[in-house]
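As you look at this complex, bear in mind that one protein chain is not there, while each of the others sits in place.
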Amino acid sequence: MDKFLQLLLSGVALGGIYALVALGFVVIYKSSGAFNFAQGGFVTLGAYMVYQFGTDWGLPFWLALVLVMIAMAAVGMFLERLVIRPMVGKPTFTVVLITLGLLLVIEQVVRAVWTQPGLVLSVPWGNGRSQLGEVTLRHADLWTMVSAAVLLAAFFLFFRYSRTGLGMRATALDQEAAAAQGISVGRSFAVSWAVAAAVAVVAGVMLVSRGGGALSPAIGFVALAAFPAMILGGLDSAGGAVLGGVLIGLAEVMSQGYLDVSWLGSNVEVVVPYVLMVVVLLWRPEGLLGTRRVERV
Amino acid sequence: MSGGLLRRFLPSADSARPARTSAAAVNRLLPSGGAKIMAALGVAGVVICPLVLEDPFWITVLGNAGTFAVAALGLSLLTGFCGQVSLGHAAFLTVGGYLVAFFGAGWGWPLPAWLAMAAATGAVIGALVGPFALRFKGNYLVVVTLALIFVVTHVARNWEGFTGGFDGISTNKAPLALGGLDFGDMSAFGHRLDRQQGLFYLSWILVGISALVVRNLVRSRPGRAMQAIRDRDLAAEVIGVSNARYKIAAFAISSAMASVAGALYAVGLRFITPNEPLAELFLSIRFVAIIIVGGMGTVYGAVVGALLLGPLPELVKEFVSYLDVTVPGLGRPLVSDTVAAEPLFSTSSFSEVLFGLLLVLALLFQPQGIAGVVRSLRIRWTTRASR
Partner (left out) sequence: MAETAPGETPAALVTPQLRVDGVSLSFGGLQALDDVSFSVRPGELVALIGPNGAGKTSMFNCISGVYRPERGTLLFEEADLVGMRPSRIAAAGVARTFQNLALFENLDVVDNLMLGRHTLMRTGLLAGAVWLGRARREEIRHRRRCAELVDFLGLGGYVGRPVGLLPYGVQKRIEIGRALAAEPRLLMLDEPVAGMTRAERDETGELLSGIRAEMGLTMLLVEHHMHLVLEVADRVVAMNFGAVIASGEPEAVSNHPAVVEAYLGAAGGTGGNGAPS
């Protein structure tokens, strides 16, 4: 039972990381109907920038976090303006391909700027952990879960009640119709990219602190595992992103903890999110919480 | 209303004298004079290249470009003509590489046998992916095809009996003889050719075959069906084009070509080791960049794109010394493989950046690629000529 609780906690926390990354996907998908492959690059860049502002230059962590979120929001808006806005009205897969190009570039830029290996990001909660009975709660996990929950709530309120959020949903459904209703498609795009890039900073920090603070240019790789989380939950649903993230986190951790999968080889958990995604999609193509669409001729 | 024509159109009607348009429509099937000349020049270029190029570096680079072209032609059929975007293309190259190592180098299967094995296995795995393309469209399919990369890299690392695990496996002993013609040790026009020169011919022969296959397909019934699916899948289904059949077919053919290319590439490298999933993703993106820069929806675009972008990493590595740029303000060189110089980018990093930038710039400014440039030049030329 203790083992189960421990794994449950660990799985939910890992899921929280996926959820944080997936929230960034969802916000862009909701406004433009495109997948942002560069989200993983934002995660990496965000984590390194917090290291730069906080650990290296010595600003207080929380101040550094907020400053980097603002800076990354600006980066997101800048990139949107530069390479995404000209694609408005083109097939969404061209936008997807552009974000792939961005991913290649961002990853190499991070390598170019932070050349020393073995950089460590320090966070206020460090490697702290608390004992709850037999279960160990790592503070990094706690912060991950809390921030995922807070951001999910904020997303919910934003899309449900704010004018900008509603406008973004309209833009995703039909760019032309939304424009005709006086919704600025450009503004929706800009805001969604800013939000996605800012959220990526939180995801990056949580991801790195979970791994003890070690930075590596490859951490954006986690975004590839967060894709299935987003799709599993339903592309256009922030709640679905969190649900999908947690399910995949649990599946990974539980399969490590309970199944004897040695015959499947080592590191099988890397494959688990994708297999789970494909299985769920075959059963429910719109994902768990996604909106079903009627195809029209 | 000229009734006679319509009646002639009916199944029972006798075949009539073709009208003027009729002749034009049928003629469009035959290659134009220009295309014939270009094809002849291409063949001549391929034959001459290894004979006049002394430098083994260029032979290897151009041979690899041919290998890339085979795989790019496959992706061109799948994405450019059938509209299915896949990020799993690199996975099929990996599959082909292990197949030649196992069956060619390991079991000593002759060249045609291991090539056929690579093509057939690629086709079967591709056909298995096809049904997913029915269920998932556009963006979804992009991510579902990513699953391929994860599964294949996982298998490559863990199925040690077949792949040699992390250490990889040699492809060096794979036979390269086709009847009396040994690509590993051939002679032509009195020249003795080494293995790299032989592989150059082998890969460009396969480029020729693949290009013919794709071109024949896209001007006949199956390829036309794929283009219909690309433009409007549901309408295509309603007029009688089975989405299932042609999506599966497109995946199978494209994967077969990728797998053959992977086998050739592994033979050229003499060994194969498992890639990181991220590296496989980048390789897949590279193929997407190749067909976009070359021009989607054309056959020659894939070949031109592969010639220009395929050898980019090797070219960057070779010519990095000429790119002796120091970044102002930082005092660091832009590109170098000398770690002590603290370069901004290593050569491999720099080629990734180039791929990324080329992809983005092509999509922004020339989404129809080089083929689009050629097309508009040709239109300008013909309108000027007709004036």
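All chains are identified by letter, namely A and B, in their written order; residue positions are counted from 1 within each chain.
Heads up, the rule we're going with is that a contact is a pair of C-beta atoms (placed from the backbone, for glycine too) under 8 Å apart; a residue touches a chain by one contact, two chains touch by 3 or more.
Every value quoted in this text rests on a predicted model; they were computed, and no experiment measured them.
The chain not shown here is touched by just one of B:C49, B:C82 or B:I253, and that residue is B:I253. Residue B:S220 is the one among B:S187, B:S220 or B:T326 that touches the chain missing from this view. Of the listed positions B:S86, B:T171 or B:N243, the one in contact with the omitted chain in the full complex is B:N243.
On the side of subunit B, touch with the chain left out of the figure occurs at residues 1-3, 5-11, 15-16, 18-26, 28-29, 213, 216-217, 219-225, 227-228, 230-232, 234-243, 249, 253, 297.
By definition in this document, only the chains that are shown with their structure count from here on.
The distance from the centre of subunit A to the centre of subunit B, with each centre set as the mean of the Cα atoms, comes to 33 Å.
The part of subunit A that touches subunit B in the complex is made up of residues 29, 33-35, 83, 86-87, 90, 92-94, 96-98, 100-105, 107-109, 111-112, 115, 218, 221, 224, 227-228, 231, 235, 264-268, 270-271, 274-275, 277-278, 281-282, 285, 295, 297.
Those residues of subunit B lying in contact with subunit A across their complex are 85, 87, 132, 135-136, 138-140, 142-144, 146-147, 150-151, 154-155, 157-159, 234-235, 238, 277-278, 281-282, 285, 288-289, 292, 342, 344-345, 349-350, 352-353, 355-360, 363-364, 367.
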